[in-house]
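Note that one protein chain is taken out, while the other chains of the complex remain in position.
By written order: A, B and C. Residues from 1 in each chain.
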Amino acid sequence: MKFSFKNDYSEGCHPRILQSLLEHNLDQQAGYGEDNYSFEAKALIKEKIKRNFSEVYFVSGGTQANLIVISSILRPHQCVVSASTGHILNNETGAIEATGHKILSIEKEDGKLNPSDIIPVLENHKNVPHQVMPKLVYISNSTELGTVYTLKELEELSAFCKNNNLYLFMDGARLGHGLTSEISDLTLEKVAELTDVFYLGGTKNGALIGEAIVINNQELQQDFAFNIKQKGALLAKGRLLGIQFLELLKDDLYFDLARHANVQAMKMKNAMKERGMQFLSETFTNQIFPILKNDLILKLSEKFEFYIWKKIDENSSAIRLITSWNTGDKAVNDFIEIIKSEL
Amino acid sequence: MKFSFKNDYSEGCHPRILQSLLEHNLDQQAGYGEDNYSFEAKALIKEKIKRNFSEVYFVSGGTQANLIVISSILRPHQCVVSASTGHILNNETGAIEATGHKILSIEKEDGKLNPSDIIPVLENHKNVPHQVMPKLVYISNSTELGTVYTLKELEELSAFCKNNNLYLFMDGARLGHGLTSEISDLTLEKVAELTDVFYLGGTKNGALIGEAIVINNQELQQDFAFNIKQKGALLAKGRLLGIQFLELLKDDLYFDLARHANVQAMKMKNAMKERGMQFLSETFTNQIFPILKNDLILKLSEKFEFYIWKKIDENSSAIRLITSWNTGDKAVNDFIEIIKSEL
Amino acid sequence: MKFSFKNDYSEGCHPRILQSLLEHNLDQQAGYGEDNYSFEAKALIKEKIKRNFSEVYFVSGGTQANLIVISSILRPHQCVVSASTGHILNNETGAIEATGHKILSIEKEDGKLNPSDIIPVLENHKNVPHQVMPKLVYISNSTELGTVYTLKELEELSAFCKNNNLYLFMDGARLGHGLTSEISDLTLEKVAELTDVFYLGGTKNGALIGEAIVINNQELQQDFAFNIKQKGALLAKGRLLGIQFLELLKDDLYFDLARHANVQAMKMKNAMKERGMQFLSETFTNQIFPILKNDLILKLSEKFEFYIWKKIDENSSAIRLITSWNTGDKAVNDFIEIIKSEL
Partner (left out) sequence: MKFSFKNDYSEGCHPRILQSLLEHNLDQQAGYGEDNYSFEAKALIKEKIKRNFSEVYFVSGGTQANLIVISSILRPHQCVVSASTGHILNNETGAIEATGHKILSIEKEDGKLNPSDIIPVLENHKNVPHQVMPKLVYISNSTELGTVYTLKELEELSAFCKNNNLYLFMDGARLGHGLTSEISDLTLEKVAELTDVFYLGGTKNGALIGEAIVINNQELQQDFAFNIKQKGALLAKGRLLGIQFLELLKDDLYFDLARHANVQAMKMKNAMKERGMQFLSETFTNQIFPILKNDLILKLSEKFEFYIWKKIDENSSAIRLITSWNTGDKAVNDFIEIIKSEL
């Protein structure tokens, strides 16, 4: 059996979650998120971000979180601005457009948006009423390419959005990995302070399912729950989400798991860097994109599963390796062994 | 702690499911429903309905199943026909309309549709192109009122739909309860034969989440998966759904659980009937609607939770009692005890 | 050639409109409603309603006006409340649902809504977040049945809506006929004062096309033009709408035309009443619904076109007669002649 570096959702969930599900399994609870576990988990998140007036909602996945947040916020003529690598642009089967909203794409190699990227988009959308109105800026952290926002970058973007009457929404499907990256100086508290809405992704960080949407801008909280229900995302057994987030967050397991994934990726990255290997881009989270000789790729593929990301030339390609909360030392060491065996 | 008869999703899940989740937890599997458990569970369902050319898709809940099925099938000008009690009409926050489609409501006391209900709707929608075109008939079994379709009724409705170029879609959130009702002569195989699409509900019958959509009409299978993804319903860890349905179906646990719930409800129903108590309507599944004196209701509410369904007169009301796969004999006996203590 | 009483849009337009189109035909004007005629017509409407802060927008037809107004105002989870006879419910091919919003229908024989009709709808939609939220009340004046609102009725409905945080929107496809009905004590100024949005219909009152949407609630004005454009309703040659409304409104031609239509209908009504004929309902606008013997209907149909509205019994049916700005005395007299010839 090959070990898979294809993604961070190949396994079930962290054992503590299953343990907690077992423990509380036969307690009777109210449905639709009115269970005690959900209440506790929400309170815990608010405590961690030190914002009691924020509101927390649990849904099962990232595409669901994105489409519900965006369609709930925007009026029909308003649109989203996203980096060209944005998950909503390429990997969600037009989920946002299906709710009626255009996404304006900004070509970015590093997957991150800054004010100077957005200014020309605003300039080019002033032909009222013949064009959509940019109203929400969508960013991911860590991004789809594994890069992260610094505190300063997020502060600048946040201030720019406020000044331009734009909402700022952070897709946090891999927020744990972003915040625990060795180069990140951003904190969960700061994310909450600087965004209108963000979510804490569980699915890619040890949960079976689940993203915790946090709405910091109080204007955007009103009636949000209706949209969760309308889009089919309100679980009858909301306890499943509550229990998971409670377990993940109660002693920072969430961040430990993400940090572990990052550390394992960095070990592999460093091993390859020591051998002089190049990368498509330098990342400091659980996604790395080494450029390897085809022979080596073939050799690695005998023991590991991963995606060939991009052909570089006749002899080499970039591959994508993703580590997870469950990537053990054995897999990492075995991988490094093969790398080291290269002359 | 009061025992709750409020609904059939108050507990977690059947212990065998948690056991199976534990057992397979750390196996690496492909994402998005391409895992082995999902493949096996789908094969098992096809085997049970004896229709290899049907296609099976798992989603997390009933509203999600309803909106994806309906929006995938209908063209923009086409609409749904439903009994006035239909879940899609009153309990899904306009989920169907949010995908662009009108629902025509037919007033029915028993929650069931038959051809003579639909004929006048078709008659009244012939002013082309000024009116929506009825194209899909939505039914539930068991219904939202706990009633069930007989084989003959479903055969007639199915033939009528075929003759009138209408699709027939059965909401099976409580299909287990419908099929295992003591008065049902319908089988899963027949349901598959007589509908274009139906689903097997897991959430209300022992799963944590999950409904298994079965598309029998091959014309409607094409590209269906795109719509699951677009509506945010494609779980990264599809294994969670696969494992559950595999466990529920592999030795008919699914039907055993539903039958158990029905039996428990019937015990309570019979105890009340023996005491001469009336019911809002006679049902043979896990939902019963006894009409009780307010004093008795008060007394019951000291030990049990349930919904007051409808005020009947100054002295009495109908209540709704729902039993589940996990409603034990103690709760039932305690309830009956109180009933019997009434003079 | 038979004379048609089928509807009020059988002819082209009032000759003064064509005259004005001719006169200004080759003037160059800015596009998309930025022409002088549109500006003047809008100013004239604001003057007539004595509300300078209202905003006026022209679109080409009633369904278009309805769908743009409603989809612009409502958030995704909010819905419309309408009498069961509402044009949006039965005659617009699901146009409102196609923008994502449910319409709750209230069964009414006279086509008019009052607070006591709406109260139970609000009562029955409190299961947050499982049901749509009623947010906009849609009424027509004159209604689809030819009935009209009195000042008192509209005042009560308006106050009720304000108190319940509901918007009030009046479909005025036949507003001229409503306001000039002999029994109406409502004025255009009062309509503007008591509604959040209404429109003045041109198509059914002498224009080629055109409805003038008037938004009185300033909160609802923001960005409205975007939605007109997005729904394909912003005419490049907005002058066509501006010139028509300017001509219709500049010396109250609009009301003269509507009054004429009403008067012609009342002549026919009175002739039939004098002969003891019954009506499906008593109306005082340009739509009348006499119940006639089939023999007489046959005889009338040799000279006139009209719709058979409803079978009453084996020997008689109700027919619908609609008069227009262009229904001349000859047609009316010929019709009355036949009525009188009945013994």
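The rule is simple: a residue touches a chain if its C-beta (ideal position, glycine included) is under 8 Å from a C-beta of that chain, and two chains touch if they have at least 3 such contacts.
Being a predicted model, the structure only gives us computed values, none of them experimental.
Colleague: Can you pull out the displayed chains that the omitted chain is in contact with?
Modeller: When the entire complex is considered, the left-out chain reaches A, B, C.
Colleague: Among A:Gln19, A:Asn91, A:Thr187 or A:Asn333, which residue is in touch with the absent chain?
Modeller: A:Asn91
Colleague: With respect to the chain omitted from the figure, which of B:Ala225, B:Met277, B:Ile312 or B:Ile338 is a touching residue?
Modeller: Of these options, the touching residue for the absent chain is B:Ala225.
Colleague: Consider the whole complex, including the chain that is not shown, and state which of A:Gly12, A:Gly31 or A:Gly100 touches that chain.
Modeller: Of the listed residues, the one touching the omitted chain is A:Gly100.
Colleague: Which is it among C:Ile209, C:Met277, C:Ile312 or C:Ile338 that touches the chain not included here?
Modeller: Of the candidates C:Ile209, C:Met277, C:Ile312 or C:Ile338, C:Ile209 is in touch with the missing chain.
Colleague: Residues on chain B that touch the omitted chain in the whole complex?
Modeller: 32, 71-72, 75-77, 99-100, 128-130, 132-133, 223, 225-230, 234
Colleague: Tell me which stretches of chain C touch the chain missing from the display.
Modeller: Contact residues on chain C toward the absent chain are 1, 3-4, 6-7, 9-13, 15, 18, 21-22, 24-31, 59-68, 92-95, 98, 203-204, 208-209, 226-227, 229-237, 239-240, 326.
Colleague: What residue numbers in chain A mark contact with the hidden partner chain?
Modeller: Those residues of chain A that touch the unshown chain are 76-77, 79, 90-94, 97-103, 127, 129-132.
As a convention for this text, only the chains that are shown with their structure count from here on.
Colleague: Would you mind working out whether chain B and chain C touch using mostly the same residue numbers, over half shared, or mostly different ones?
Modeller: same
Colleague: Nearest chain to the global Cα centroid?
Modeller: Per-chain C-alpha centroids compared to the overall one single out B.
Colleague: Through what angle, to the nearest 5 degrees, does chain A rotate to match chain C on its C-alpha atoms?
Modeller: About 180 degrees, rounded to the nearest 5.
Colleague: Could you state the distance in Å from the CA-based centre of chain A to that of chain B?
Modeller: Measuring from centre to centre gives 34 Å for this pair.
Colleague: Distance between chain A and chain C based on Cα centroids, please, to the nearest Å.
Modeller: A distance of 51 Å separates the two centres.
Colleague: What's the distance between the Cα centroids of chain B and chain C, rounded to whole Å?
Modeller: Chain B and chain C have C-alpha centres separated by 43 Å.
Colleague: Could you list the positions in chain C whose residues touch two or more of the other chains?
Modeller: Counting only residues that touch two or more other chains, chain C contributes 76-77, 99-100, 129-130, 132.
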